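One protein chain omitted, others in place.
And then chain A:
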Amino acid sequence: MRPLAILGGRLVDPRAGSVQPGNLLIVDRRIAAVGDFDVPAEAERIDASGLLVTPGLVDVGSFAIDLPAFVAGGITRAALMPDQSPPLDHAALVQRAAQAGKPDVWVHPIAAGTKALAGRELAEIGLMRAAGAVAVATGRGWIADSGVMLRLLGYASALDLPVIAHAEDGSLTAGAVATDGETATRLGLPAAPAAAEAMAVARDLMLAEEAGAAIHFRQITTARAFDLVRAAKRRGVRVTCGITPAHLFLSDQAIGPFRTFARLSPPLREEADRLAAIEAVRDGTVDLICSGHDPQGPEAKRLPFADAEPGMAGAATLLTLSLALVRDGVIALPRLFDLLSTAPARLLGLPGGGLDVGDEADLLLVDEGAPWRIDSDRMAGAAGNTPFDALPVQGRVVRTIKGGVALN
């Protein structure tokens, strides 16, 4: 393979916290030189002037292997949720999923914590780890039985795998499709109190502390749950949490009038919670931003609201939407790529997430100012179920480079 030189871009290095003009050389799938260097005569050259050069995104918790969406969105490594059909609760299934994306985008399976994700018996986590699982998850749901959750945390911790939890107390959210409040009441939708999230977080934090285990909440979306995570971090609990752009930029008003593309799990919250989420990104309580990618076709979404499946296609728009945090002055560019790349790679023990010499050459070229409009009918990937349909946005991935190979 010829060396590849990316010239004239601005390098966003989340580890160094810097954005600087510079060149970058890739040799044998790895970053070989950064900054000023002599471009080898045989090297292929990419002109990146006017573009950002960033690490590829690492997405924690996609529900589908959707390579076109990943490539369009700049996701070079995707951790796959165990909520597949059948669920990833067996080493052979994990092994097969781990091969699904190569060589383009690497898929890293997350093992089901319990058999069939039923929340009752521990799955063969050790064997799944050996087959390539990078974490363990409760799946779309919460594990109601505290004893099971405690044992799962302890067991996974001994294997050095983080437990990725869904934070909604299922006894409160059973049958609910929205958050209690004015919007759900106006629309006449079954709803659960936002406190269902904080209750789940409080219990799971306590159990993680008890087990000395690392816990990651895939999505935290309410002020009270952020407060709990913030306080737990202060006393040294090994806790991290993520959020999707939907909960950062939309409140539950987006579900009116019965827009099933905005039916999410957890559901969209009231505006005060949305503002608390922005604040939690600003102050570092939020560790990472994920896509929650869950493509759903019309047969799952063109239904009465309560009958529609939850979830959004989020991979293709993850970076574009997140860039608004930089334009709005909430965070700086290097921090954004820490949230989207470095921190998720660290959580899952994956390479990548940086621009250091020797790092795997998973890179993006990004035009941060490019204006376009999100169109659910023309989204890259398996389906276009985005609650951001028709939104004018800025910033897009121009090139996705995986292991030194440009995918688009």
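Simple rule for what comes next: a residue touches a chain if its C-beta (ideal position, glycine included) is under 8 Å from a C-beta of that chain, and two chains touch if they have at least 3 such contacts; residues count from 1.
Keep this in mind: contacts and distances are computed from a predicted model.
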| remark: Matching the hidden chain's UniProt record against "Amino acid ABC transporter ATP-binding protein", "Rubredoxin", "1,2-phenylacetyl-CoA epoxidase, subunit C" or "Aspartate carbamoyltransferase" returns "Aspartate carbamoyltransferase"
| query | Which listed residue (A:Trp106, A:Tyr155, A:Phe249 or A:Phe305) would be found touching the missing chain in the intact complex? | reply | A:Phe305
| task | Please pick, from A:Val148, A:Ala184, A:Val366 or A:Val397, the residue that touches the omitted chain in the full complex. | result | A:Ala184
| message | List every residue of chain A that touches the chain not included in the displayed model. | response | 180-191, 193, 257-258, 299, 302-307
